[in-house]
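Written below as structure tokens is the structure these notes are about.
Only one protein chain is missing from this complex, and each of the others stays in its spot.
Order as written gives the chain letters A and B; numbering starts at 1 within each chain.
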Amino acid sequence: MRKFKKLVGYILGFISSVLLTILVLLFVFKITIFNQNYVLQKLEDNNYYEEVTKSIKRDMGNSLMSSGLDKSILDGIFKDGDIKVDIKGFIASIYTGSKYKVDTDSLKKKLNSNIDEYLKEKGLEATDKKSLETYVDGVVKIYKDGINIYGYLDGVISSFAKISTYTDMFIGFIIVFIIVCLVVIRKWVHKRYSGVVCLSSSLMLLYFRWFIYDGIDFKNIIIISDSFSKVIRKVLIDVGDKVIIVSMVLLIISIVLNLNNSLFKIKRIRKSL
Amino acid sequence: MRRIKIFTVLCLVLSVVIGVSSVKAMSESQLLEKLTATYDINGYKFQLSDGDRVLAKRYLDLYEVSSAHADYIAGEIDSAIKDMRDSGIKDFSDFSKLPSSLKEKLKQHVLNVAANTSIKATVKNGKVIVFNPDGTVFAEIGKLVKNTGSNLNIIATVALLVTAVGTVLIVRNVKANA
Partner (left out) sequence: MHKKYKFKGKAFVTYVALSFLFVCVFIVIIYFGLNHTIRKYTNIINTVAIKESKNDRKVKFDNAQKKMTSIPSYGSKYGTIKIDKINLDLPLYYGDNEEILSYGIGHYAGSYFPGEGGSVILAGHNDPGYFEKILELGNNDKIVLDLNYGKFDYQIYETRIVSENDLSAFPIQDNEERLILYTCYPLGVGHKTERFVVYAHRVGETDA
């Protein structure tokens, strides 16, 4: 019976270590990828809004070619700040699971007005009205596509808010389970097992981080756009660094706990003497 | 005598293995044929556009695709065609209008090819970009999905991440019932 209890204790100890590892990983995701403020800060730090603005302006400029229109028609159709507001709104909608509609009515109105003015000034006429409408719709689409780049990650993004909520649930569940395991272990195996769990967990984290990051060439990820790729790279590298930091902290805690568990016995010797 | 027996058995085993491998292994030209074939899916004629066929052929001419990879790609193509047939859908002209379960299955096939071959490709600025092994761009494959661009880049019926240039599931010029 005693051996059985010990065996169960060891298994629970292993499970606790693994759960603690998962807990740390979830916690790191919680404070990074699933944290809206963190993501917004990363966008800010990597000049994401400026890059997107530049890209939208460049694409709109390119759209002028073969249109017979001058670049002046693009003057003032939107403010640089509008793009930042729309991107922030879009990101907020991802975290709340709602839909964000990019309002392009004023952009369309201003563009149409600029075109009318330009045509009057030059004494020109459009080939036909529909062709102008198609052109204007094309410019509006450039603006929308510049903001809403996540169309390609629909499956992931649409469930982002749900995943974030489940993460909270899992974190709570895991904490409870770890506590239950440690209580059972304390009763059946040994009074002080927490140091073992912490040490195992920190080493598991280091191994897991190495295993994943060794296999992925993060520095060269290219997806969706150059500015988006830059942010993704920084976020992924940051997540990896945070995992290392937390595992180091756990390592120090585990050393202290294990030493304390051993030192306790030494103190008893002294007292008994 | 015993050594000769072992040697003979070894030769036999090896020849069977080699024979089986060479029967199974697909050459690049066979893969190209598979990529450029016309598929009839529930009455809908499905084929790579002429331009994409040129790209597929050029990629396979320039860069070696191993037999193992060719086999794998061919297998995924077969599975994808089967999924499309099983869906019962008769109109594949707009990828965005396909049911999400089918879209996810088709995306998974492309991700499988991505996971199991060494071809480099990504989606950037609304286009699929395939790279040469030296990191330069091999080709940008038109506008995806919802965008009906002008000129020759018209209507991607199935927009997927390309890992083999001619991965048959990107069709841009749909020859409807040709």
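Just so it is clear, a contact is a pair of C-beta atoms (placed from the backbone, for glycine too) under 8 Å apart; a residue touches a chain by one contact, two chains touch by 3 or more.
These numbers come from a predicted model, not from an experiment.
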Residue among A:27, A:170 or A:208 that touches the chain left out of view: A:208
Positions on chain B contacted by the hidden chain, ascending: 49-55, 58, 61-62, 111, 114-116, 119-123, 127, 129, 131-132, 134-140, 150-152, 154, 161, 163, 173
Footprint left on chain A by the chain that the document does not show: 10, 13-14, 17-18, 21, 58-59, 61-63, 65-69, 119, 124-128, 131-132, 134-135, 138, 195-196, 199-200, 203-204, 207-208, 211-212, 215-223, 254, 258-259, 261-262, 265-266, 268-269, 272
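One rule holds in what follows: only the chains that are shown with their structure count from here on.
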Centroid distance [mean C-alpha coordinates] between chain B and chain A, Å: 32
Of all residues in chain A, those that touch chain B in their complex: 145, 151-152, 155, 222-226
List of chain B residues in touch with chain A within their complex: 100, 104, 107, 122-126, 144-146
